[in-house]
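Every protein chain of the complex appears in place save one, which is left out.
For subunit A:
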C-alpha cells in the first residue's frame, strides 16, 4: 500500500498487521440501564363505533353512536383513527323535520351530527361480516385506509356497540345477528396478532352484559348498560322530532364525558359509576377480571382521548450545508419520445361481409353436392 504524502507531517503511524484466523462468537450478557417510568404502554388510540339498527324509529341508536364519536373527537382522536359505522342515515332521513341534525336532548340543545362527521361504513355496509373483518383485519386489498383498523401492539382501542340485542346476541340491520362467541373469538384473533394493547368494550343494548360473558383474551375491559334479563331503556322522546332521542346509559355517559378534557385525570372507577340504577332503571355492569392494570389507575383519556407520549430530541446530526447544483435536465424524457408514442394495438377483425360470404359459400357447396331438393328442409 502506498503511503499518501502530505505537505505537513506532524505525526505518522505505521502499523504492521498479522492476520489471524476467523473466530466466531455467540453472546448472551445482560446489561442493566437506568429505569424510566411509563404509566401506560400505549402510543396511539383507535375507536370503532358501531350503530347496528336502521329505520327511523331507531334514531336513538344513531344519536348514541354520534355522541360517543363527538366526545372521542373532542378529546383528540383524529378521524383517521376512528372507524364509524352507521347503519342508517338519520340526519338526512326524509322523516327528519330538522334535516342535517341529530339531537341528543329534547329542546335540541346539542347537535351531535355537527359539521365534521366522517362516516366510514354507512347503510348496508354495516354487516356482521364487515364488522368482523374490520376487527380481525381480513379486508380485501382494495379497501381504503379510512376503512381499516390499522392498530398495532401499542394501540388502545375503544369499541362501542349499540342497537337491539338479546341474551348472547346483537342484531345487525334487522336481518342478521352476531353472537357473543363470535365476538370473543374475534377479540382472541386480535390478541394473537397483537392488534391491541388494551381494549375497552362498551355496549348499550338490552341484556348487554351477555355480550361480554364469553371474553377470554387478556387486557379487555367491558361495560354494558344492562344485565342479562333486563332491558336498556331510552331516555326521553322529543315531540317535535317524534322519536326517542337517546338511550339512558349513553345520555348519562355523554354528560359525564362532556366534563372530561384532554388533561383530565378522571379514571375508570368514575366511569363505572355512570348511570346508577336510579337514573338508568337497568343495572349497568362491567367486567375487569381480564384487565391487567387496576381500573383506578386507568385514565379515561387512555381510551377516549389521544394523549401522546412525547420525548425531547436531544441528539442532532451536524450536516454541512449542501451546495446548490444547477438543475440538470438529463433525466427528462426527450420530446420526440413523448410525441411519437406507439399506436394502441387494436384487435384484428376480419373485414365486413367476409363471414357472410363464407357461409354463403358453404351453403352453395352443400346444395351442389347433395342436390337442391334439400333446400326445403332448411327453410
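Here is the rule we go by: a contact is a pair of C-beta atoms (placed from the backbone, for glycine too) under 8 Å apart; a residue touches a chain by one contact, two chains touch by 3 or more; residues count from 1.
Note that in this section contacts and distances are computed from a predicted model.
A.B. asks: Which listed name, "BRCA1-associated ATM activator 1 isoform X1", "Tubulin delta chain", "Cell cycle control protein" or "GPI transamidase component PIG-S", is the one UniProt assigns to the chain that has been left out?
C.D. replies: Choosing among "BRCA1-associated ATM activator 1 isoform X1", "Tubulin delta chain", "Cell cycle control protein" or "GPI transamidase component PIG-S", the correct UniProt name is "GPI transamidase component PIG-S".
A.B. asks: Which candidate, A:93, A:111 or A:146, sits in contact with the chain we can't see?
C.D. replies: Touches the omitted chain: A:146.
A.B. asks: Please identify which residue in A:97, A:262 or A:276 touches the non-displayed chain.
C.D. replies: Only one of A:97, A:262 or A:276 touches the chain omitted from view, namely A:262.
A.B. asks: Of the residues listed, A:179, A:227, A:267 or A:288, which one is in contact with the missing chain?
C.D. replies: If we include the chain that is not displayed, A:179 is the one touching it.
A.B. asks: What residues on subunit A make contact with the chain left out of this view?
C.D. replies: Residue positions of subunit A that touch the missing chain: 1, 3-6, 8-38, 41, 43-44, 76-80, 128-129, 132-133, 136-140, 144-146, 148, 150, 152-154, 179, 181-182, 185, 189, 192-194, 262-263, 292, 306-322, 324-325.
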